[in-house]
Each structure stands twice: as structure tokens, then as C-alpha cells.
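A single structure is presented below for examination.
Missing here is one protein chain; the remaining ones are kept as they sit in the complex.
Order as written gives the chain letters A and B; numbering starts at 1 within each chain.
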Amino acid sequence: MRTIQIECLRYHPETDAEPRFQSYEIPFSDDMSVLQGLQYIKDHLDGSLTFRWSCRMAICGSCGQMVNGVPTLGCETFLRNYYPGKVRVEPLNHFPIVRDLAIDQGDFLRKLESVKPYLIAKDAPEKGTFLQTPGQMDEYYQYSKCINCLLCYAACPQYGLNEKFTGPAALALLHRYNADSRDAGKAERMQVVNAEDGVWGCTLVGYCSEVCPKDVDPARAVNQNKINSTKDYFLRFFRK
Amino acid sequence: MMRRSNKPIFWSLFGAGGMLSALVAPALLYVTGFRPGVLDYERVLALAQHNFGKLALLAVIALFLFHGLHRMYHCLHDFGIHVGPGLKALFHGAAAAGSLAALYLLAAIGR
Partner (left out) sequence: MKTFIRPMAGWWRRNPYYLWYMLREASCVVITAYALVLLAGLYRLQQGKAYFDAWRDSLSTPWSIALHAVALLLVLYHSWTWFKVMPKTLPFIRIAGWRVPDRMIVAGGVAGAVLCSAAILWIAR
């Protein structure tokens, strides 16, 4: 039976002043994910290891971790790709560590709320539902695939350097609604877009789009809105 | 109430400079770096006296400065150096000063 070494960042606030690494040697097969590796550790070696997970199929967004320094979903990252090397698992970068591999997502949830991530609808149609052409859906569809996994925040150095930056996923979701033909809330969301910590906190590093497991392309959503924000800035004097 | 950022002004200049430099900087560097002999005084003077030439020279100098200095300012932030309104004014002020110098020189060269 082959074994592989998984090194986890450990931090228990009630006993630890700062995080430390702890290594585990586990048996593994080719089909095991990093998440399954962590579950093996918790089930058989060390029940105190704390981490989030749920669906095991890259749709819930719970199991985000840094694996060898790269933000990724534990459930779709495979141990075989690191063997025979060591697998170093750390909590997602740029977030405060609550316990072991679990981070405090509170800041993101507040940012998400601030962008009003829901349809602020125009007048409802007289009969039935809103109609939308495939072309109209194409404008926002990719941004609607976000699973709030926070890999993009772990990737974004500007968020790491300035926690007031609204960040990739929140801005992508803001754009998802602005670009939806059924939505009429653009004006309400512009305040977030135009702020120093809105789209202007982004320097197009682009790593967010690289790591996104759902091909949302948040870098695109943010940078489209730099043009929108610029138009808004210069054309506001010509509006009633 | 989140304050509206003034970034659009600087970003537009940064973007224009970035586009211009992406298009022409390699060729210009090739000329000055490896073919400086073609920079004959009479020819370059004629370029600088021509209206289009003036515009081109001003655009290159001014937009390159705004692009470069804006990005340099952000690089400081990326390196973890705390940047505030003072440094922002210094970097963009330098770009403006260089642009004004170019404008003055082009006017002094005349027709």
C-alpha cells in the first residue's frame, strides 16, 4: 500500500499562540482527493483536525484550501498529482484563521450583502414571466456560476494587502446582476463600483480567474466595470 | 455612503499610455537602442516642427510618463509600502511636470 505525507497547518486558539505544521502519513489510492486525505486523518489519526466540507463535488464551495500554496477545492484536487512529494494543506490565504483549516468568512459575507446580489426587478411583465433571449443570458451567465468558495479572495493579493477591497467574487456577482436584462438596480450598485475599494482596488493581477473552479472569470467582471465606472465618472455631468 | 474615487482620471491616462507603449515602445526602443544613426538632427527637427510630429512626441512622452509613474505608485503599494495622498501627488505631479516640460520644449522648437 502506498502512503503519502500530508502536512496540515494547525491552530487551536484556546491553546496555541500561533499556527504550526503537523505531518501525517496516510495510505492512498489514485482516486483519493485531498479532502478524502483530510477525512482519513480525522477518522483514523487525529479527530481534532478541523476543516469545512460538504458536497464532495465542487458545487457547495465549502472545501477551499491552499494546497502547496495554490488555492483549490479539496474535493477536486487529487493526491496522486503530488505523489511522491509532500502535500501541504493550509487554510485559504488572506482570511483570519478560526481553527486549523477553517477561516472566518464574515468579511466576504458583508461584502456580498453590500452589492445587493438579487434582482431588483423592472416592472413585472403583464402576463407570465420575464422573457430573455439566449443572447441576453449570455451577457451574465458565467458570473452566475459562482459558488462563493472564496478561492479568488485567497488568490487576490490586493485583498490580502487591503481587506477593505470589495474583492473578486462580490464584484463578479454585482456585475452578474447589472448585466441581467431583467434587473433595474444598476444605479444602486454603482456606489460600490465607483468607490476606491470597489473596482479601483483591482490591479488586474488576474490570479482570481486562474483559480476559479467554475470559470466565472471575476477579473473580467471587475475590469469591465472600470470602464463603466469611468463612463459614469465623466458622463455624470451630462445626465439629468 | 462610499466616496466616489477619482481613479478614473488617472486610470484613463494610465490606460492610454499602456496602449500606446504596447504599440510603439518596442520599435522606438529598437531605433534609439540599435539604430541611433538614423536620428539625423535635420530629420528629427523637421519631425518636431511638424504639427503631427509634435502631437506624436507629446503623446509618447506624456502618456508614457503617466502610465509608468501611475504603475510605479501602485507597485509601492504591492511591496507593502504605505502610500497616501502625498506620494500620489508626487508621482502624478512628476508625470504632469514632465508632460508640461515636453509641451514647452515643443512650443520652443516652433515650426
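One rule holds for everything that comes next: contacts are C-beta pairs under 8 Å (C-beta built on N, C-alpha and C of every residue); 3 or more make two chains touch, one makes a residue touch a chain.
Remember, predicted model here, so these are calculated numbers, not experimental data.
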item	value
Residue among B:I9, B:L45 or B:A89 touching the omitted chain	B:L45
Residue in contact with the excluded chain [from A:R56, A:K116 or A:R220]	A:R220
Absent chain, residues of chain B that touch it	15, 17-19, 21-39, 41, 44-45, 48, 57, 60-61, 64-65, 67-72, 74-75, 78-80, 98, 101-102, 105-106, 108-109
Footprint left on chain A by the chain that the document does not show	11, 13, 18-19, 69-70, 93-94, 96-98, 104, 135, 138-139, 157, 160-161, 203-207, 209-210, 217, 219-220, 223-224, 226-227
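Note that in this section only the chains that are shown with their structure count from here on.
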item	value
Chain A and chain B: spacing of chain centres that average the CA atoms, whole Å	37
Chain A residues within the chain B interface of the complex	157, 161, 191-192, 194-198, 200, 203, 226, 229-230, 233-234
Residue ranges of chain B touching chain A (in the complex, touch as defined)	1-5, 7-9, 11-12, 74, 77-78, 80
